[in-house]
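Only a part of the assembly is drawn; its chains keep their places, and the rest are absent.
As written, the chain order gives the labels A, B, C and D, with residue 1 at the start of each chain.
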């Protein structure tokens, strides 16, 4: 049954067993690092990290109490909230670096492509790992910022690993990839024409950790402790990029050489509320969201 | 069996199950398991004619193309393999290898080889649903009656006549079994193929609903899939009865009381 | 004479290996000639090297064990349930008519569409994946059994009826052997589908196993590792088929398809 | 005991309507050995299948052992004309013979004994462990006969059971069936195309007309109960009877049934 109201507290006052659903990508390095550093165990949390391919598998598990917390990108959470899913953000996830041209994600075209800047994308096809999501919103904001017709950009869905081959074979005109695929794109000579996360909002909060309303009301203490631990983890990760690169080797299969070259995201301890508001407005403007959800109710 | 009785039998269990579902889910507050009434309301809102034209019809067109490709390819290859044990020994391990590879990881290879367009999706559907047809054809051809084989050999019935009148016809009950299986699988693979590199289609729509957390709409898509499955199955049964008239005649000529 | 027969028995296996070898060769040569980009479709030798690396990782063996467990459990349940339900429904015309619509409705629902539901029920555990595996593989067996039961020879059936063989004997000595060739095909189909769903489920849901390893390798951009893991999956399928073929030779010794291949002609 | 009462059977399938049995009425008393002869395609197999409860009559009814037949009656065995297909290819010969005995819950040892006896009686001792498709046509037919004998039925319906065996074996089997009949007191309906055989075996020969079939003639065979291949067939009465049957059949052939009634 999926009636997980509380975190299953271990008998005899042992540590709370907490299961968190994450995606095995760069962005969640802080939680792995924090677990390793004992930031969770010292708050009496016995943390288990379970990876899934995407948010589709994580949200139901959190809502049904199979997981206590989950990791999801901001747009997905806005979408869920707009459908009245009982979700609540408990911690920041990761942010763009805020530096144009030096972000952990980017919009690429082939070296010899006639496309010089985002506005040239009108009428062209861009690969996104997930349609109707944060990539689409961000790329469109790049186009708009560049003075182009964002509505005329076509998107097609391709998983990150397939994007570069498709670009090189000329099946798509541009791709939007994150690290480590950005490294591969650079290595293959692709040309970066925008850092769309940076274009969308300053210091955009790309993803966040969340829980269910049920757990929040049933065990606010646990949620508070988790939030504390996350804050410490984020801060630590932001300050220790080398340890981040090491911990990446434990849960991903990114080759060591690539790990060294990765551009890391920013991990500020707090959610950039303003960027979430901006993102929500953009999504409403693009028609991704029917109406703007109650952001105050979503964010902590 | 009268028409009335047949209709009752065909619809009795579904109606019962729907009733149970309705009753059990009434007033559900579970985000992922909404009440059936909510789903049905979403169904009416979601599957408007525009939507059907934009998403369902392209899907069905790809489904038809992929299925027919699988049917012809599977039967052709099956006859080849079933008719010659050397060919079978040569190809079987390779085919078993390919068969065990999950479409989601295979799709990238297809994209690499044939692009992101409809052609790839049709190929994925064909590749996904060809196996029951192929395996059943092989076994049907292998299991043909020996006396009939001998009859063909002595009367020197070869080439196309043998292919049609011996191999295909004697394998036809099994080919039909495989084709029936493949139909449902084609529908499933159609959905899977639309989860990657798609911009329209029924599977695409269901996936978008899921990702957009429009859960009642998502379930209505699943419901629609099931309904399409039922319609296709009825069509299939109609065609099957026509093609295998001799087979059912031979078996029903001896009907009990 | 005995040498000749031993040779004849070994020949099919050799031919089969040859088939795999030709395939491997094509995938060695094509990337090298630039027919496909070597970065995304690495030549066989690189895949084999990556497979060698995988074999050295304890995590790989743990994943393999998990996949085998998921696969085996799911397949076992699906086969038992599929055969049981198939024989029951197939032998009782009323049941067949009454369930037909429901079966046709439930069958085309893709397992992947059920992912949210199973996660709600069981989370990212092996149980979730097993449910998906069972759901997908069950139909393969069921439909084969239904058609197999209908393949009854009318004279054989009349014989059984006139000698008043009871239900149990008719089931055991008439229906079952008639359906058996279909059932074996159903199991072969189900074995592959179960494997596919086990890996896909692990991939999407994140329950432990080879699928999860594939996901990790994909997210990490480790292309040869992805193909190495796919290779392992495919080989599991080949092994399953070899096993089922051996089983078939034993239980279908009487069937024309086996008879023909005993006497050379 | 077998009673056929105004039996009529029409096949109507796949655009072909055949009235196989027109209007058939006759009774075989308990323990009688009745032979049935009639032209090919006249409906003998149809009649047997109706008596065995495998085929519903179009009209009229049949009774076996004083019970109206709606399903295969207990204690009845059939040797089918399609002997080859009536043996289960997945069972060895002995298991084929034993299978009906298992349905009767006869103990294993006894089953084995009955099966071996029956196989030996039809001249197939030692083939018990072969599969039916490893046997010749005549041997398969004898397995089907052995199965019926081992079953020890009260009513035995045989549809051209000796069609595939050689003259000598046939003579042996004829004597075997007669001795089984005498020993078990079974009611026997025996379809054959061999007029000599019908006269030699039966207490009575029922001659059927071409389809839609009727009883064209019904002859008592008043030969002595103790028969043997040499003396009985040399008996002038035998020759007389067989000539009568032969003449009758000729007449049936000459008068198409359409002319009558």
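By definition in this document, a residue touches a chain if its C-beta (ideal position, glycine included) is under 8 Å from a C-beta of that chain, and two chains touch if they have at least 3 such contacts.
All of these numbers come straight from a predicted model, not from anything done at the bench.
The full set of protein chains in this structure file adds up to A x1, B x1, C x1, D x2.
Heads up, the rule we're going with is that only the chains that are shown with their structure count from here on.
Sorting all chain pairs by how many C-beta pairs they have in contact places B-C at the top.
Centroids of chain B and chain D (each the mean of its C-alpha atoms) stand 48 Å apart.
Centre-to-centre separation between chain A and chain D, using Cα means, comes to 83 Å.
We define each chain's centre as the mean of its Cα atoms; on that basis chain A and chain C are separated by 37 Å. Residue numbers of chain A whose C-beta contacts span two or more other chains: 2, 56, 60, 63-64, 159, 161, 165, 169. The set of chain D residues touching two or more other chains comprises 54, 71. Every pair of chains meeting the touch criterion is listed here: A-B, A-C, B-C, B-D, C-D. Of all the residues in chain A, the ones that touch chain C in their complex are 1-2, 19, 21, 23-25, 50-54, 56-57, 60-61, 63-64, 66-67, 159-161, 164-165, 168-169, 180-181, 183-184, 188, 251-255, 258. Considering their complex, residues 2, 55-56, 59-60, 63-64, 76, 79-80, 82-86, 130-133, 154-159, 161-162, 165-166, 169, 171-172 of chain A touch chain B.
On the side of chain B, the complex with chain A involves touching residues 30-32, 108, 111-112, 115-116, 196-199, 208, 210-215.
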